[in-house]
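Here the structure is laid out as C-alpha cells; the discussion comes afterwards.
Apart from one protein chain that is not included, each protein chain of the complex appears where it belongs.
Now for chain A:
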Amino acid sequence: MATLEDSFLADLDELSDNEAEMDENDGDVGNEEEDVDMDMADLETLNYDDLDIVSKLQKSQRYIDIMQKVEEALAKDSDGAEKGTVLEDDPEYKLIVDCNQLSVDIENEIAIVHNFIRDKYKLKFQELESLVHHPIDYARVVKKIGNETDITLVDLGDLLPSAIIMGISVTSLTTKGSPLPEDVLQKVLGACDRALDLDSARKKVLDFVESKMGSIAPNLSAIVGSAVAAKLVGTAGGVSALAKMPACNVQVLGHKRKNLAGFSSTSQSRVGYLEQTEILQSTPPGLRARASRLVAAKSTLAARVDATRGDMAGINGRALREEIRKKIEKWQEPPPARQPKPLPVPDSEPKKRRGGRRLRKMKERYAVTDMRKMANRMRFGTPEESSLGAGLGEGYGMLGQAGSNRLRVSSVPSKLKLNAKVAKKLKERQYTGGATTSGLTSSLAFTPVQGIELCNPQQALGLGSGTQSTYFSESGTFSKLKKI
C-alpha cells in the first residue's frame, strides 16, 4: 500500500520523464506498478484514444484471481473459524489482506477512468465536471445523457439531488459544447461502464472484507467498525503487525500527507483511518484530537487481543467501546456549579511570606548599589570630594579616589533645589575659586557722585570678602580673630 502511494507521488514529480516509457510498455499487462506509471504519463500527454491503454486493472491477472476468490467465498459464506491455527496461515486471512490492497487499487483505477471520461466529454459539456464531483455519479450522468443536446428530456431524478439537476439544466443552455462524434461517444460510454463495473467490484470486495473482519478481528471491529478495521489491518500488513505497533502509530495509519512546502504540519490533525470511525464522527470537533488518541490506544489493545486470538467472541472489544463512550461523555459534561464560599476566619491564616527568584529580582531594584556603598565609606586621612565642593552637597566617599578601581564621578548636575544657605556658599566659591568667570562681568560701578568706582562684586551679592565662609570651607580662615 505504501509503496503504491510513494510511486504515485514520485510519478507526479517526474511526469515528463515517463513519456518515453509509454511506447516500450505498451504490451505489458502483468505488472501493476508500471501500468500506473504509464497512466500518469498518459494524463499528461492526453495522447490516448483507447480506454484499454488507460485502465488495465480489469484485465490484470491479479484482479481476476482475487475477484474469483471473493465470489466463491461470498457464495460459500463459511463461518468455520479455526481457532487452533495461527492467524497468518489462514487462507481467508491472506485473501482479506489481498482484498484490502485491491480495493485501494480499484479506487485509483476509478479515478483514472474518471479523468478519461471527463477529458473526452469536455467537448460536449464542459461544466458538468464542476457540478458533479463524485466520479461514479459523473459516470452515471454521462451515461444517461449520452449525446443528447436537450438535458430537460433526460431524467436524472434518481441519480442526483434536485438542486444539482436544476444547475445542470441551467448550465446546459449556455454551454458551448457540441455533440460528440459517434466513435468518441462509444468510447465514453464504454469508459462509463468500466467505471461502474469497477465500483461494483470494489463494493463487493469491501463487503466481503467487512463480513470476514468480524471473524478475524472481532474486538478491533467492535471498537472501530469492520470497514476501518479492514483498512487498518491492510495498511499495517496483518493483525499481528498492527498489534506490534505502538498506539501513536495506529493513530496516524492512513493519514494523507497533504503538507505542501511552506505549510505547517501543526495545523493538521494527525488522524488517519480512525477519522472515519463512527465514534470520531460523532464527537464534537474540539474533542476530536483527544478522542482519536483514546480510540487509537484502545484499538491497539483490541488488536493485541485479536492477534493472540484470546477472545473470539468480541466481549473485550465491546467493553472497550463502552469505556470509550463513557469517557467521551464525561469530557462533555459541564463543570459543577460554583458554591458561594464563606469568608475565611480573620487572622487564622498566617501571612504567607513568599520567597524565590522573582521576589529576589524585585528586591534587587531597591537594594543598596555598590556605588552607593562606596560613597558611604570614607578614606582615613583624606578629605572626601563632594558634588558642590568644600563639604557642600553630596559626599562621594571612596568614589573617584585614587587607588580604588571604582567609578569616575562625572559632574551630572543634581536636579535638587539647594536651600538658600548652600546656594549662597556655592556662589561664593564660584567667585573666589572659579577660573571661568564671564569675561563680560565688570567690577566697575557707575555712581552719580564719584563717577566710576571700583567695587567688590561679591559685596553686591552680599557675600562679603570671604570672611563669611563656613566652618569647613577650605578657602576660609578663622572666622573670628580676637586679640587676646
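In this section, contacts are C-beta pairs under 8 Å (C-beta built on N, C-alpha and C of every residue); 3 or more make two chains touch, one makes a residue touch a chain; residues count from 1.
The rule we apply is simple: contacts and distances are computed from a predicted model.
Undergrad: What is the protein name, per UniProt, of the chain that does not appear here: "Exosome complex component RRP45", "Vacuolar protein sorting-associated protein 55 homolog", "ER membrane protein complex subunit 6" or "Thioredoxin-like protein 4B"?
TA: Choosing among "Exosome complex component RRP45", "Vacuolar protein sorting-associated protein 55 homolog", "ER membrane protein complex subunit 6" or "Thioredoxin-like protein 4B", the correct UniProt name is "Thioredoxin-like protein 4B".
Undergrad: Which residue, A:153, A:173, A:343 or A:362, contacts the hidden chain when the whole complex is considered?
TA: A:343
Undergrad: Write the list of chain A residues that the hidden chain touches.
TA: Its contact residues with the unshown chain are 340, 342-347.
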